[in-house]
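A short write-up of the structure that comes next.
Removed: one protein chain of the complex. Kept in place: all other protein chains.
On to chain A.
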Amino acid sequence: MLDCGLDMTSTLNFLPLPLVQSPRLSNLPGWSLKDGNAFLDKELKECSGHVFVDSVPEFCLPETELIDLSTVDVILISNYHCMMALPYITEHTGFTGTVYATEPTMQIGRLLMEELVNFIERVPKAQSASLWKNKDIQRLLPSPLKDAVEVSTWRRCYTMQEVNSALSKIQLVGYSQKIELFGAVQVTPLSSGYALGSSNWIIQSHYEKVSYVSGSSLLTTHPQPMDQASLKNSDVLVLTGLTQIPTANPDGMVGEFCSNLALTVRNGGNVLVPCYPSGVIYDLLECLYQYIDSAGLSNIPFYFISPVANSSLEFSQIFAEWLCHNKQSKVYLPEPPFPHAELIQTNKLKHYPSIHGDFSNDFRQPCVVFTGHPSLRFGDVVHFMELWGKSSLNTVIFTEPDFSYLEALAPYQPLAMKCIYCPIDTRLNFIQVSKLLKEVQPLHVVCPEQYTQPPPAQSHRMDLMIDCQPPAMSYRRAEVLALPFKRRYEKIEIMPELADSLVPMEIKPGISLATVSAVLHTKDNKHVLQPPPRPTQPPSSKKRKRVSEDVPDCKVLKPLLSGSIPVEQFVQTLEKHGFSDIKVEDTAKGHIVLLQEAETLIQIEEDSTHIICDNDETLRVRLRDLVLRFLQKF
């Protein structure tokens, strides 16, 4: 199984979980059907024309109907965002296999899960809505609830215990490490340049190679650069995880982020940045580190609030081998690879596990707050949205591309604060993909259907789709696709003692042949040729002897022939040996030599030679021997 991401957009249908009692949210009117029927008003609330489920947020799990997940042997994880559904799979499906991931992926993935669990568990909600999920009722609901897919499979968040158990099934791997899977294939993670420890995977047998390219980046940010060379010569390249915002250039967005941040703060407003606790935030802090002095923002406090803020900032500093070259070399100076260490030292950046406790003592405005969750449905961000939403001096800047910012803001409407959308997605865009594919030249590309056509909103943008030759094979949700190659060869090992006994004959320069008699031993998808068993002992009974005579192995082998018969020379030889009146006819496949006097016909073709004569065995044998003169035997 390649990755197991969690679709969190389902949470946008739910009301936010406030950290402190929010009169506004708790007083929202219940929703009733057009006919006035209000039986759903406890479950569904209305806010500024949108309807939300008033319940603990639920998540949309990976497809579980199509295959029995207990039969999955291996899960390959490409980055920490793509493992958020892991506990659902390892703990609830009978999964007994192994999960492979790099160390930073596992550690930061743990932080993301821990944050998620913490955000949801610390504001327990008694109410659990399920009535609305009834298919007959769902039909009656307004969009987007009406159109939500497979709501019956939506699940509440996992627990920390499940997270720990799931993570214990992960086997850590390093870049370029070769891992044998049951002798059948070898898998290798490669740096993908997107996030700390993010990987693309190569799955290869002796004769086939499949590359799985997930979230990758060619930009120079903090992770190790993408390893493109190892993706060359793939039979199939499975491509996914491209940028979600192909029209937004990350550099421009970072500039936009900084400008709006400075503008707000200079006017005395606060800036709220809903974000994940790892990833782009490192790059943003680095940009701000360079920018704040020049923008005269040195006195503005930056707060990073997350249950895992401390761990995230510290983890980033210790994964030196997974960082880009510049940052790696800093470690040897020795200096912390990320400048946020200095921001913390100089008190410009302060981090807190939550808004409770120390934070409320230190809190000073105007300020910039980085906090989760980007969906605005849970986490400390809910508090700041409620707190700052009423003033037009404040700004919320969206940098994570995973959620539609308008949908995220819907339960906070009407909103006076400014909203800026600066999605920073460093993953490959279509121009970069085209270049990559030209560089690595896979025989076939397999990708989601969405990548093979322009985005629906910009149907004329032919540049916003994958353009490769041959055209990419696309797949849709729950579609089964046969990869376009057949496994035709297997590698077989020959035991040394058997190899010793072989006597190869060179039949052409560079090509030698030898016959071999052996026993083929197959175990764990490995094939070994072993010496045949020794000849059986002389039989003691007649009955047994008869049995052993039936064994065809013991027959003397006829020599194998090779080579081709040069017709002209062959005719000359025939003449030398007294044959006359010889005629040669060319046929589609070769030649026919007619010995008219002897009423005999020799049919010479590429892979066969026939002597057709009328009951004259002596003649046939003579002719056969003449034919054999031109062929090699071994």
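The working rule: a contact is a pair of C-beta atoms (placed from the backbone, for glycine too) under 8 Å apart; a residue touches a chain by one contact, two chains touch by 3 or more; residues count from 1.
Keep in mind that, in the parts below, contacts and distances are computed from a predicted model.
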item	value
Per UniProt, the name of the complex member that is left out, chosen from "Integrator complex assembly factor BRAT1", "Aldehyde dehydrogenase", "Coatomer subunit gamma" or "Myotubularin phosphatase domain-containing protein"	"Integrator complex assembly factor BRAT1"
Touch with the omitted chain, as defined above, among A:L25, A:C82 or A:C287	A:C287
Omitted-chain contact residue, chosen from A:M8, A:L69 or A:A262	A:A262
Contact residue for the chain not shown (choose from A:G174, A:G296 or A:P471)	A:G296
Touching residue (missing chain; options A:L15, A:L141 or A:A248)	A:A248
Absent-chain contact - pick from A:S329, A:Q413 or A:Q458	A:Q458
Residues in chain A touching the chain absent from view	247-249, 252-256, 258-263, 266-268, 287, 290-291, 293-296, 299, 422, 458, 460-464
